[in-house]
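Here the complex is missing a single protein chain, while all its other protein chains stay put.
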Amino acid sequence: MPGASAMRRRPLPGFVGSGLGFLRKQPFAVAGLAIYLTFILLAIFADQIATHDPREILFRGAYRVARYLPPSATHYLGTTAGGRDVFSQLVHGTRSALQVGVTAAFFVVVIGTLLGLLSGYLGGWVDRVIMRISDIILGLPFLPFVLVISALTRPGTTTLVASVALMLWPNTARVIRSQVLSLRERGWVEAARVTGCSTPRIIFVHIAPQVAPLAALYGSIAVGWAILTEASASFLGFGDPNAISWGLMLQDAFANQALSRGVWTWFVPPGLCIVLLVLAGFLVSRGSEKLLFPKLGD
Amino acid sequence: MDALLDVRDLAVHYRTAAGPVRAVDGASFTVPAAGIVGLVGESGCGKSTLGRALMGVLPRSASIAAGQAVFEGRDLVTLSPAERRKLLWRRLAFVPQTAMNALDPVQRLAAQMQEVLVERGGLSRAAAGARAVELFAMVGLDAGRLRDWPHQFSGGMRQRASIALALALNPALLIADEPVTALDVIVQRQILDVMRDLQSRLGLAMILVTHDVAVVAYACDRVVVMYAGRVVESGPVRAVLEAPLHPYTMGLMNAFPDLERAGGELVPIEGAPPSLLNPPTGCRFAARCPFAVARCEKDPALLEQAPDHHVACWRAAEAPALRPLASEAATWSR
Partner (left out) sequence: MKRFAGRIAHAAFVLWAVATLTFLLFRLMPGDPTLNFLSDSFSEEMRADLLESFGLDKPLPEQYLIYLGSLLQGDLGVSFLQKRPVLDILLAALPNTAALTITALVIAYAFGIIAGAFLAFARGTVTEGIAIPAALITRAAPEFWLGMLLLSWLSFAWGIFPSAGANVAGSEFTSEWARLTSADFLWHLILPALTLALYLQGLPLLLMRATMLEVLNDEFIVMARMKGLSRWAIVMRHAARNALLPVATAFALGLGSSFGGNVVIETVFSWPGLGRVLVSAVQGADYPLAQGAFIMIAAVLVLMNMVADLLYAWLDPRVSVGARR
């Protein structure tokens, strides 16, 4: 049978083949990756880059707390109402933002992909149960749910990451599921089934690699969502009070009349950092979207 | 013969990163004032592009590079968009392929009729309503179906509705792009019957673009055979199909079943049309032609070999001898 070998051959995931042309053709994605890289470096070398201990209360002279200092050579972005160095907080905030974003995205991708694969490939009652649960979660208001969970348990990064992952997996699962529904009818999956591959093997060896790029796409969007959610929750006072995060900085600034005092060096930079990091996720996903679904392009 | 449409050396190029793709590359033919002209050829030989070029709706990447298309004494190629718009649908209408999306999916057929009749035909709403009923009757559709949405129609009915829409303003020329391709054979015949009947009743001219020689044989008066962006043979259907002069035409006839009687051996033409990015020099069919000789490396001109029967082949004079060979399957499998 001449067609059999062609039928069994699995196409390479799109990103491997066209990875080289990627840098040249996708300025959006490259810009996104560059932003990610910058923030990762900032997080790794936060201790070296920061000029002060972000928690240290600074003093001017003997007993005067150094509040609301304007930007200067020692305090690039001035100081907070509590006398802490804004720039140092900003640099250290990178760590918690990346930590929240990446861990939440990881769980969203893992849970979403796993349930999407099972739901799409097994069908039947497994599919119905998983889709019902995702219906219910889509019926829960996102931020209020995160707030209530944070309030009822111990507020902190773990709670936040868990609730973000819990709320966001249905989107990924649904997309993966519909992808699997079409993949399972393809020749090579059919061939694997006929030759007696076990179901787990078909799902994880034959199908999972094909949906991986799509899962990664949703992961990069989830990074942004998690960071925004952490910022919102911290701003509302439901974050980890001991963490140093951009959301908490904004809350601190808002609560201490930074707006009416016009201390824009305090409340503009954290927001800008959030925008950049979330934007990076959008840019990467937009870029790879074109890579994954070329017909959406020109 | 006074031609309604006279296409001369028309060339349509697509701009691509690799260079211009010559989808239509110097095509010439005429369409008389009444009758159906079949424009036939394999897919990718430029016949649909030609139809769209005449309607002035080429994609952004394509443009008419050379030639003229004189319609009712005016060259469609040099006409300004505003001047062309005046002709569109009033003198020159189009019947699309039975694709789902040729009719706006969120508007009832009545609204799509009204739009054309009122906005382009200048009819009052009441007159347009009556005319729509009349048009539906002409194509064999029940007037009640005017209230329906496109997705409620079967493929054949959708094609009838498209024909009714095209006839709304009494055009002189109807260009039908693969009008029956997506339909099953029985419905194909019904639609072709409708088109034939309307053509003779209204006395208009039609260009029927198709890849199917059987459709040409069944419905057309004249035929224009295209290959790789050029016209290789043209003339009255009877003359061309009964005594084809070009080996490509002979091959095409072997490759399609007859619309009226099934059976008979089908012999495909080996290979595919050449890339139009860098078309071969000389006769473009030579690479697939079982009768190619050294002379075929030079371009044959489209010449009148018999009365009203044009062909572009160096061996056209030998055609009577080649025809029996061409009908044998062994000739084509090399």
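For clarity, chains are labelled A and B in written order, and residue numbers in each chain start from 1.
By our rule, a residue touches a chain if its C-beta (ideal position, glycine included) is under 8 Å from a C-beta of that chain, and two chains touch if they have at least 3 such contacts.
Values in this document were obtained by computation on a predicted structure and should not be read as measured data.
Asks: By the document's own contact criterion, which visible chains does the hidden chain reach in the full complex?
Replies: A, B
Asks: Considering the complete complex, identify which of B:15, B:85 or B:295 is in touch with the unshown chain.
Replies: Answer from the full complex: B:85 touches the omitted chain.
Asks: Touching the left-out chain: which of A:123, A:156 or A:237?
Replies: A:237
Asks: Out of A:182, A:195 or A:260, which residue would touch the omitted chain in the full complex?
Replies: A:260
Asks: List the chain A residues touching the unshown chain?
Replies: 135-136, 138-145, 147-149, 151-153, 224, 228, 231-232, 235-238, 247, 250, 253-254, 258-260, 262, 264, 267-268, 270-271, 274-276, 278-279, 281-283, 286
Asks: Considering the entire assembly, which residues of chain B contact the chain that has been omitted?
Replies: That gives, for chain B, the contact residues 52, 55-57, 84-90, 93-94, 96-97, 99, 101-107, 115-116, 119-120, 148-149, 151-154.
The criterion applied here is as follows: only the chains that are shown with their structure count from here on.
Asks: Distance-wise, how many Å sit between the C-alpha centres of chain A and chain B, to the nearest whole number?
Replies: 54
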